[in-house]
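Note that this complex is displayed minus one protein chain, with the remaining chains in position.
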Amino acid sequence: MDTATRTRIYDSFAAQSMMVTLGATLADVSNGTVRIEAPILPGSRQQQGFGHAGLTFSIGDSAAGYAALTSLPLDMEVVTAEIKINLIAPARGEKLVAIGKLVKPGKRLCVVTSEVFAVENGLEKLIAILQGTMVPVPL
Amino acid sequence: MDTATRTRIYDSFAAQSMMVTLGATLADVSNGTVRIEAPILPGSRQQQGFGHAGLTFSIGDSAAGYAALTSLPLDMEVVTAEIKINLIAPARGEKLVAIGKLVKPGKRLCVVTSEVFAVENGLEKLIAILQGTMVPVPL
Amino acid sequence: MDTATRTRIYDSFAAQSMMVTLGATLADVSNGTVRIEAPILPGSRQQQGFGHAGLTFSIGDSAAGYAALTSLPLDMEVVTAEIKINLIAPARGEKLVAIGKLVKPGKRLCVVTSEVFAVENGLEKLIAILQGTMVPVPL
Partner (left out) sequence: MDTATRTRIYDSFAAQSMMVTLGATLADVSNGTVRIEAPILPGSRQQQGFGHAGLTFSIGDSAAGYAALTSLPLDMEVVTAEIKINLIAPARGEKLVAIGKLVKPGKRLCVVTSEVFAVENGLEKLIAILQGTMVPVPL
């Protein structure tokens, strides 16, 4: 992908203070696929001590949104219209990894999915899947 | 509702470090309905400066989960099996308010909804609706 | 609501051969709310003899779509972008009733919900809730 698109996505990610709060990083950006990683910080837990669904959701949603953005002109942003998450296993381990994919690009609507994995002792385990709709909007 | 149930829910909420990180508070608990409030902290923003979808999701999901928990015995917890969010308007203003409701109680599955409002200059505006499934699990 | 909008919705409904196949009728149309009824025909069952999820979905989705259409100019149609259904109880009884509601109108996207009830011995019981997004498109 071209440098301008990549730079734009890294800039947008850096502007999301929530990603900083969660310790999330943009690990990879390619056409239609984006990878975001985040540790399970002491401040990102639910009542049993596992990673909070809000953490899993936040990086899964962001990875899906940026996967859509890789297909759009430089003067566009995306916002999430809707997204659904199925939580499959507890968020347990060293870190979470979200892989967002663009299923169907579009000028009005982009259909996206994400998979979120927990990495524990170096082993990846699928903990959540997401399916949603992103809306391109002018920057 | 009885004091033990109410205490249990406040204790569970307090054990969620993510709620502390987001500045969220449990504002009201009654049978089948729970209200959670959160400011839009500097560290809870998306790239345009509005509240992050992850913030809206986190309090909407938690309010729905605790709404389910009000119907369960004291030795049970709930976890989110799945939940879907439709984002309707930007999260703009002083704070967000999530109202979770239990639509259908159950021993195996509880069906729940949430509405999330943004409060700006004292006016509440609906910004998101959620619909999901909570699973009772032993404490 | 004006006669032209009402007529247009009845005409659109009549053009859906699936509604004829399912025996569904448009029972009420008002601003932002539409009611569709359908018997549980011998040909609309799942393997246990209850109404099929596809029947519940079809009338819930249509009621939600037409609820959105009540807010749109006469030269527009709507199509479903996405919709989610939570099935709460078996579809058992004489007939099903779907009530679709427009939660948030919009030129680009309309957010909608539906409730579907089964009527057994004259008593209504909630069997499903839906939450989705309709997209206005030119007729």
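All chains are identified by letter, namely A, B and C, in their written order; residue positions are counted from 1 within each chain.
The definition used in the following text is that a residue touches a chain if its C-beta (ideal position, glycine included) is under 8 Å from a C-beta of that chain, and two chains touch if they have at least 3 such contacts.
Keep in mind that what you see is a predicted model, and the values were worked out from it rather than measured.
From the set A:Q47, A:T70 or A:T113, the residue in touch with the chain omitted from the display is A:T113, counting the whole complex.
When the whole complex is considered, the residue among A:R8, A:R35, A:H52 or A:K84 that touches the unshown chain is A:K84. Considering the complete assembly, subunit A touches the hidden chain via residues 84, 86, 88-89, 103-104, 111, 113, 126, 129, 131-133. For subunit C, the list of residues touching the undisplayed chain reads 12-13, 15-18, 20-22, 42-48, 52-55, 57-58, 61-62, 77, 79-87. Not every partner is drawn; the one left out touches subunit B at residues 81-82, 84, 108-109, 133, 135.
By definition in this document, only the chains that are shown with their structure count from here on.
The central chain of the assembly on a C-alpha centroid basis is B.
Ranked by separation of Cα centres from subunit C, the top chain is A.
Work out the mean CA point of subunit A and of subunit C, and you get 33 Å between them. Touching two or more other chains at once are residues 81-82, 84 of subunit A.
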